[in-house]
Every structure is written in structure tokens, then in C-alpha cells.
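Shown here: the complex without one of its protein chains, the others still in place.
Chain nomenclature is as follows: A and B, assigned in order of appearance, with residue numbering initiated at 1 for each chain independently.
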Amino acid sequence: MTRKQKRLAVIAGGMSFILAAVLLIMFAFGQSVAYFYMPGDIAKANLTPGTRIRLGGLVAEGSVVRGEGSTVSFKVTDGNTEIPVSYTGILPDLFREGQGVVTEGRFAEGGPQFTADTVLAKHDENYMPKEVADRLKEQGLWQHTEEGKP
Amino acid sequence: MLFWIIVAILTAAVAVFLLKPLMRPGREGDAARTGEAAVYKDQLREIDRDLAGGLIGEVEADNARAEIGRRLIAVSATGAADGRRASGATLRKIAAGIVIVVLPATGLCLYLLTGSPGTPDQPLAARLENPGNNLDLLVAKAERHLAENPNDGKGWDILAPIYYRGGRLGDAELAYRNAIRFLGVNAERATGLGETIMAGNQGIVTEDARLAFEEAARREPKSPRPRFYLALAMEQAGRRDEAKAAFEALEKDSPADAPWLPLLREHIAKNSSDGPPVASAPGNPTEADVKAAEGMTSGDRQEMIRGMVASLDARLKEDPNNFEGWMRLVRSYAVLGEKDKAVAALKVALTTFPADGTEGRQLVAMAKQAGLDVEGAMK
């Protein structure tokens, strides 16, 4: 091989690595990106069961039921629609009725039952998951409490 | 004054420090690039070391030496030719002028814009030494004292009602319990504990609260407050006849001018068989219940609170520019049931903090929440 050919080969190798990476990224996006929905969107969204999504909203008052072992079921609401959710595991410290929550998981076959494998945890007391806050604001259900003392 | 002296000294010191290099006799920059040459010379030595250590072969070493040699030559060749024209003393004078002008000008302008000159430091320790009339600080001081001497029942006894009025119910409950633990139970403490528990449960007389009121009633059978709450407990439990009887007994024992009589009569009517049914069994006692109960308080505690409020009122008249103080005063009057005084205080507060400002809005909102005649105050 001449020097020029060698150089071309190196460049081609590098390019093909980058190309492979781009394809991999596109493939991964198709596989593992979860869309965010509020309970009201679910009916419209026409989801195939088993699609991984994020479901966010407020934990409906009085809906938290502790079942067998560490399975918990509760309802996520946007004020109009409620979606029943079940989750096995330890809930985050700041999981409370009436507070914002984001869950990630799948809908069961043929039912409105949502099985969450993740309930988002990194809250602080003022933290409303951003997606939830934005949507609730749109619907006028929630106002950001102003900072400072009353 | 001292502050401005320090500011001046600081600015001057920095200016002198910055001017130092500009004041030295003019000198051209170093064009010989000795630093780069040093690096290459070191690289050459490294090759010798590697060769000696057997890390690279003779041929590789020679090639590398040649390459570094070329770099060395390049450095010394450009170094001489690289003499950019040096500037004269004028440029340095301009530079010095810039330093002298920019430093104080930027410093002062921006500081006056963003800073609060003359505001003293207020470390907490010093403030606690000398709390004056600041109720919050007095509480904080008492808390510190109790953190070190948690067995001081008197301290808990004083703090408990203050916590309760400030809405710190958890702390109030703890303080009452501690006071009872160290000083023993009396009617006043038991009633306070009951009220605290009740307030923490949206006004429902829970089992714990009922036991506390019973304890108080046992010790002072004549005291109207525990009796009222015990009757309320019966009402909430749905035992309307018993409740009615208890309320009526209390009415009979009350002096004719007692301020809580109207409320009692209301409850008696509510529990009469021909009256409307009680809303929901564990009903929501109105705010009036709670407030009437406040009115029943007698004794030192009430005096103390009133004394504090009065002193706050007096202080605010002298120095009306104290937003937190006004908030507290209006709230206190409202809680004490002295609505006229509350509205009057709100009126004065709104002259200092207009109702369309941030503070004013907070005042109005708070007053509305307390059920005051805000419209009247804003006229």
C-alpha cells in the first residue's frame, strides 16, 4: 500500500466507526426512549400494550393501597382522569398523596392497569417533576408557590 | 465610616499592586523563547535515559533526536527574528491611567448599585446575647437554653403556648409533654396539650386530646375550656343528647357576660333534637370554636401574650418600617379575637407598606385568611 492508500484506509476505518456509532444511537433511540404522558393523554395516545412510557401526574388523594408484601397501588390523576398504577418496591421518601409523581413502566395487556418499575425519587420538598408541573400549569391546576414567606 | 476607610485602603492597595509592573522601567518582552528550548533539551535528555535503560533502540533514538533537534533549531531561528516592536512609555502611562480610573470607578458604581453599605453584621450569637423585644429571638434563645438543659420544665412551660400560637404544633405538643413530665400535670398544661393535639388534627378531639381534657377537668372541674371541649368531643362522636346536656351545664355555670355564651348556645341549638343534624360525625368545628376557646383562657398565660403584643404594638408605632413585626401584630390580634385592633393595626401597616406592593399584598392576604374586614382597612 502506498502512503496515500494507508491514509485512506485509516480515514475509512474511522468513518465507519462513527457511522456504526450513529446507527447504534439511532437504534437505541428507537428502542429505549420513553414518551411522557399525563393520564388524560392515554385514551388519545392509542398505545400498544407493552410500550414503555412515563406516566406523570398527582397521586390521587386516598388512593394509596398497600397490598401484599411491598406492592403498592395508587392512582395517578391530572384532575380529570385517573389511571391505576401498581408498583413493587420502596417508594421514594417524598411520595405523598396529592403530590406530583412520575412513574415509568408499561400498561398491562387489555387493561388500564399501569405497572410501574420506577417511581422517580430525586425530589426535594418543592420539587414538582418538571414535566408534571408544566402540564398542570397549562391546565390551571397548579400554581408555583411563590418563594419567600407568606 | 470605618467601612469606607477600609474600602479606600483596599482599593488603594490593589491599585498600587497592579501599578507596580507598569512603573518599572520599560523592557521588551523576552523573545529568546528559552522556555521552549528548555523543553526540547529535556526531551533530548529523556531519549538518552530511555536508550540507556534499554526502552528504545539505537535507530529509534537517532530518529527521535533528529526530530527534536529540528525543533530546537526552529526555536532559535525564529526567536531572533521574532522581535516585535516594543512600545514606548506613553502606552504604559495610558495603562496606568486606566488602572487608576477603572478600579475605583467600577468598584464604587457597582457596589453602590448592588451593595447595602453601612448594614452591620448580625451574627446570631451576638443577637441572642441582646435579643431586645424580638419575640422570635427570645424563643430562639429559650430553645438554645432548653437544648442544653432539656430538663428545665419551666422553660418548656413558657415555650409551649408560644409555639401553639405560632402554629408550630409539633413543637408545642413536645413542649407541653415535657412541661407535664418535669413539672407535673395541671389543668392549664393538660388543656393546652389537648388543644394542641386537636389543632394538629383539623379540630377533631382525638382520643389523646380527650384524655388530656378529662385530666384537666378532673383537676379543675369548674374550668370552662376542658368542659367545652369534652362536650365538643361528644358532639363529634355523634352523642348529641349527652353533648347538649354538657353544653347546657356549662352555660348554667358561666357568668352572664361570658364572651363564649353565643357559641355555646349555637352548639346547644345544633344538638337539639329538632335542630338540623350535625354535618358529619367527626364534624369540622368552625374557627369560631377555636377562637371562643381562646377567649375562655384566663390567667397568666393570656396576660403574658397580651403584654408581648402590646409591647410589639408600641414598638411598631415608633418604628413602623418593620414588615415582619406588622405581620405578627395583625396576626396576633386576629388570633386573640380583637378584630378591631387587628384591622386598626393593618390600616397603619398599609400606610407604610402600600397594599399594591409585595409586602402589602402579603399583609392583605394574611388578613383575609384571618377573617378580618380587609376592605374596611384599605379605605
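By our rule, a residue touches a chain if its C-beta (ideal position, glycine included) is under 8 Å from a C-beta of that chain, and two chains touch if they have at least 3 such contacts.
Everything that follows uses one rule, which is that contacts and distances are computed from a predicted model.
Asker: Out of "Acyl carrier protein", "Cytochrome c-type biogenesis protein CcmF", "Sulfite reductase, beta subunit (Hemoprotein)" or "Phosphate transport system permease protein", what name does the UniProt record list for the absent chain?
Answerer: "Cytochrome c-type biogenesis protein CcmF"
Asker: Taking the entire complex into account, which one of B:D48, B:D241 or B:D340 touches the absent chain?
Answerer: For the chain that is not drawn, the touching residue is B:D48.
Asker: Out of B:G107, B:G153 or B:G238, point to the residue that touches the absent chain in the complete complex.
Answerer: Of these options, the touching residue for the absent chain is B:G107.
Asker: Contacts of subunit A with the missing chain: which residues?
Answerer: Listed in rising order, the touching residues are 6, 9-10, 14, 17-18, 21, 24-25, 27-29, 31-36, 54, 66, 69-70, 88-91, 93-94, 104, 121-122, 124-125, 127, 129-131, 134, 147.
Asker: Can you list where subunit B touches the absent chain?
Answerer: 2-3, 6-7, 10-11, 14, 17-18, 20-24, 26-31, 33-36, 38-43, 45-46, 48-49, 53-56, 60, 63-64, 67, 71, 74-75, 83-87, 91-92, 95, 98-99, 102-103, 105-107, 110-111, 114-125, 127, 134, 136-137, 139-140, 147, 170, 322-325
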